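First the structure, which I've put down as structure tokens, then a few questions once you've had a look.
For this depiction, one protein chain was excluded, whereas all remaining protein chains were kept in their positions.
Now for chain A:
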Amino acid sequence: MSALLEAIDLKKQYSMAGQTVHALRGINLTIDAGDYVAVMGPSGSGKSTFMNILGCLDTPSGGQYLLDGEEVGRLPEQSRAKIRNGKLGFVFQSFHLLPTHTALENVELPLTYAPVAARERRERAMRHLAAVGLADRAHHRPAELSGGQQQRVAIARSLVNDPRILLADEPTGALDQATGEEIMALFQSLNDEGRTVVLVTHDRGVAEHAKRRIAFRDGQVMEDSAA
């Protein structure tokens, strides 16, 4: 397997109330294409900062972040937006669907910034909605969908641009046990199809689904099941 994602001595510090906080103290990691990784750790361990840097939402203070062999950590905002749009897919704990838009339009959203022609946008969004079993809910608004359905719309949205990595932040955190299991099964099948998945979770049960577990503590990797 080839390295899809590589963190080399990745550091992040920021000042808060006059004090320098070391969120990441030199992370060295490699994630291969097709891997399924659970990132764990208590709050303040640096796992969220790590995920934000992986998601090109934040920039590291030191070290390198290579995606597909390309250094992307220090790219200007406009270029990082392009990478988020083309290579990354996000799934959030609170779904983050636009309430005024239908399920289909929510799924289309990343493609409007690609840009992709309206017709193709619609077809691709519809295909991904069907893949998560919500073809018949395409024209419903989020308020008319259950939590599980909403998260599935969000997953369809994260996949519509065919990303290299799917980043999920506590994807089952807002769902009940049974619905959470369904969502985890969906991630499992996506990984089975070859999709690289990185998810952040507190939940050991959720983490059990992953092939590899990485535990963070005090800005460092404490444990890596692959190591």
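The rule we apply is simple: contacts are C-beta pairs under 8 Å (C-beta built on N, C-alpha and C of every residue); 3 or more make two chains touch, one makes a residue touch a chain; residues count from 1.
The rule is simple: contacts and distances are computed from a predicted model.
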- Note on the structure: Among "Carbon-monoxide dehydrogenase small subunit", "HupE / UreJ protein", "Cytochrome c oxidase assembly protein CtaG" or "Multidrug ABC transporter substrate-binding protein", the omitted chain is listed in UniProt as "Multidrug ABC transporter substrate-binding protein"
- Taking the entire complex into account, which one of A:47, A:84, A:128 or A:195 touches the absent chain? A:84
- Query: Of the residues in chain A, which ones touch the absent chain?
  - Reply: 52, 55, 57-58, 77-78, 81-82, 84-86, 90, 92, 94, 96, 98, 100-101, 109-110, 112-114, 118, 157, 161
